[in-house]
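Structure below; questions to follow.
Every protein chain of the complex appears in place save one, which is left out.
We call the chains A and B, going by the order they appear; numbering starts again at 1 in every chain.
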Amino acid sequence: MSQWFLRGIKKGIKTEKNFKDKYKPYYPSKLEGKSDYNCPVNAIKNGEWDENKCIYCGKCDLNPTKDEKIYKINDAMPEMFKKSFYIYPLDSGTCGACNAEFNSIFYPQYDANRFKIFLSNTPRHADALLLMGVYTENMHDVIKNAYDAMPDPKVIIGFGSCALTGGIIGSSINEKFNVEIAGCPPSPYTIISAILKYKGDIK
Amino acid sequence: MNIIYYLPLILIFLASIISIKYRSSGYILSAISSIIFIVFTYKTFDYLTYFYLIAGIVWIITSIYSLSYGKNYGKWLAPLFILTIAGMMTILYANNFFVFIAGWEIMSVPAYLTVAINKKNDIEAYVFMFFSEISTILIIVSAILSYYYTGSLTFNKINNDYVLLIFTLGAMSKMGLTPFMISEWLPIAHGSAPANSSAIFSATMTLMGVYGITKLALLSPVSEIIGVLFMAIGIISVMFGALYAYISENMKSLGGFSTIENNGTLLSAIGLYVAINNNILRTFVLISILIFAMAHSIAKTGLFLTIGNTGTEYFSGVSENNGILNQVGKFFILSSLSGLFPGLGGLGTWMILESFFMGAFLQGTIGISSIIGGSLLAMGEGFATAAMFKVYYFTDNRNNKKNKNSLETYTIFSTGALLVFLFLISFLLIGKEYISGIPNVLIFNGFMIESRFSSVDFGLLSPLYIAFIILIFTLLAYIIFGKPKTRSVKRWNTGIENNEIYNSFIYSSNIRLMLKKILKTHSGKNELETVDVFWYFMIRTASSYRKLTKYISYKIMNSSISTYMIYMIIAFISIIVIVSLY
Partner (left out) sequence: MQSFNKKNGRYIGRYKNYDAYLNKIVKLSGENEGDINEKLPGEMVFNYGPSAGGLEESVNFKIITPGEKINSVRVDSSFKRRNIKILNNNIYDALLKIERINGYHSASNSICFLLAVENALNIENNESNNKRVIEIELERIRSNLHIVKGLTESAGFSVPEKQLSYLIEEVSRIISEAFKHRYFFGANYINNVRCNFNNLNENILKIKKEFLSIYEDLLASKIFMDRLQENGTVKDINSTGPAARASGYNYDARLDSRSLFYESYKIFTMNSGDVFSRFMVRSDEIFSSIELIENIKVKENINKDYDLNKSGSGNARIESPQGDLFYHLDIKDGKINDIIMVSPSYINIKLFEKAMRGNIFTDFFFVWESFGIWISEKEVNFI
């Protein structure tokens, strides 16, 4: 046991205090510029770019900026969540990338726990239901059950373009989301800054 | 000869005959004669007469219960049932071996018939008969031995303990204790009869064995070896009886196993009685045996009545939810069987365990065996509690509604209430030398039971005080916290509805898996099966026994009811002849 303890000590702190710009991914990030590309998901309409619809394939002429702030906050966070925010992720029909990216916010580099963001193992203890993936028939009832099992107040977070708009794969879960985190899949930078913004920790 | 004294006996035989034609009248008469029996025989204060009281109470309860329950069975049930009681009454009247054996047979033969008629398959009846007849033979041997030593068939003081040993072996066969197929025949036989008969088989037929052993133990000298032997047999029976009761799926066989467990406790207590030489402790042990036997018999009756009320044999078949009266009665019956307060069983268990732990002070072999015995008995009681909880929980099907209160429900409730009542007045049942009080803490003189093996007391218990405390704290909790506030929310079973029902089999699977080595748990063709180790070792002998009994029954008995009837009539005539002789 002690060998692991010493190992842990020896490695030092690996959590990054400020996000290193260097590692921010190009895709997905805020896109800039103009394009008349015939977007397969209709993310570009009349020159307007829709971050929720975009699947960040990089085929159009818009340029990635490495700016991770691609999210929308639709209402104020209930005051009681500010001290601790428990999230229950629910996979409706993902490709697996969203699941992996959401889990990665708890990896040492990001360590979301320090921002008082936690993972819940059951919706009954959760403050937020984080939905990802496209709508699938069989998961419809499961999502409903999970939402019903959550105590009030509760919020729903839409995660990734599949959940928000259906992306390129299918149709959206079609819920009203309190927080919309865009990206295909949303990078950990986006996820953390979205939740921090929702918590009011950053402007 | 005082004809009035024998009135109940005459009445019960009369009831048996009447019931062939008029079922209900027979049952009523049997209940009446049981009441008279209690009144007439309880005139002298002697600890042995407690057996009369116990048996009488059980007969009254079962007779009343049968008024409603017996409707579902054919016309033979009533006469056979009452004749069994008559046999037992004869045993209790007996003051010599001859009458005792005659009663023993009158008790047993109708029992085989009841089982044979109830089950399509004869094998249960044969098994029952086989083990009963072994007991009869052994008891006859002990009678001959007694005649050899004392020159008379009357129950007299004997100077050696062979009679006790042989008699006990015989009675043990009837009680289903360890060497006699601890778990196989008794539950099979008792489980194959209608519930009212199961109740008297389990509660009073085995009680007759205890009665006989106790009676002879009182007449026999102190013997350490026999005492320790009885203790060992008893404790093994307790452990396995409780274990198999816990994993039993057939409710009636659960009752049968529970009977083995209780009889094991009684036998080990008798063993302690035989082994020790301290008179104060001996008397205390004797009272413990009686109180425990009383609790066991009444509660066991209640258990079988509860099971009978479900209308099925297996836990899986339970389809109705019982009313509140039934559940309250059931609760007290089962808590008494678990050795918990405020049932009489709580007191009985406490007294038996106290006896064993006091035995530890005697040092030497007895000291060690009694402390080990006491701890194992306590462990067995733990298993029994789990088994009884199984009965409590799984004899109700909470998905369905029911049920109107019938006569059966009232009987069950009264049985439960009787156990609590007997617990509350138990200080009246115990000799003055063990009664005192501590007025300083509001336990007035005469309300406290003391266990002791010398002039100084060892343990204390006040039934009324316990009841009072329970009541006060319940009320206090209710007053302070009010009605329990519960909030029901939708459950979360990882996203989908759970259709799995927690059933009795799964309830006891933990022990099946944990005690794999003992129970020889394996995945059978159809389910997780356990093998009874005793059965496992004896299976070959048993199969040859079966062949033998089959051979005998085909050759001699010819397996026809008329042969049984002739046999019964002969036994019946012989008892009348004997009674008239005295």
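In the analysis below, contacts are C-beta pairs under 8 Å (C-beta built on N, C-alpha and C of every residue); 3 or more make two chains touch, one makes a residue touch a chain.
Everything numeric in this text was worked out from a predicted model, so none of it was measured.
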| field | Displayed chains contacted by the hidden chain, counting the whole assembly | value | A, B
| Among A:Asn42, A:Ser84 or A:Gln109, the residue in touch with the chain that has been omitted | A:Gln109
| query | Thinking of the whole complex, not just what is shown, which of A:Asn18, A:Asn46 or A:Asn121 touches the missing chain? | reply | A:Asn121
| task | Can you list, in ascending order, the subunit A residues touching the missing chain? | result | 3-5, 7-8, 11, 14, 23, 25-28, 40, 55-59, 64, 88, 90-101, 103-104, 106-110, 119-122, 133-134, 136-139, 142, 146, 162, 167-170, 184-185, 187-188
| said: Touching residues of subunit B against the unshown chain: what are they? | reply: 493-496, 498, 500, 502-503, 505-506, 509-510, 512-513, 523, 526-528
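To be clear about the criterion, only the chains that are shown with their structure count from here on.
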| remark: Between the Cα centroids of subunit A and subunit B the separation in whole angstrom comes to 68
| query | Can you list the subunit A residues touching subunit B in their complex? | reply | 122-124, 141-142, 145-146, 148-149
| request: Flag every residue of subunit B that touches subunit A in the complex, lowest number first. | output: 489-492, 495-496
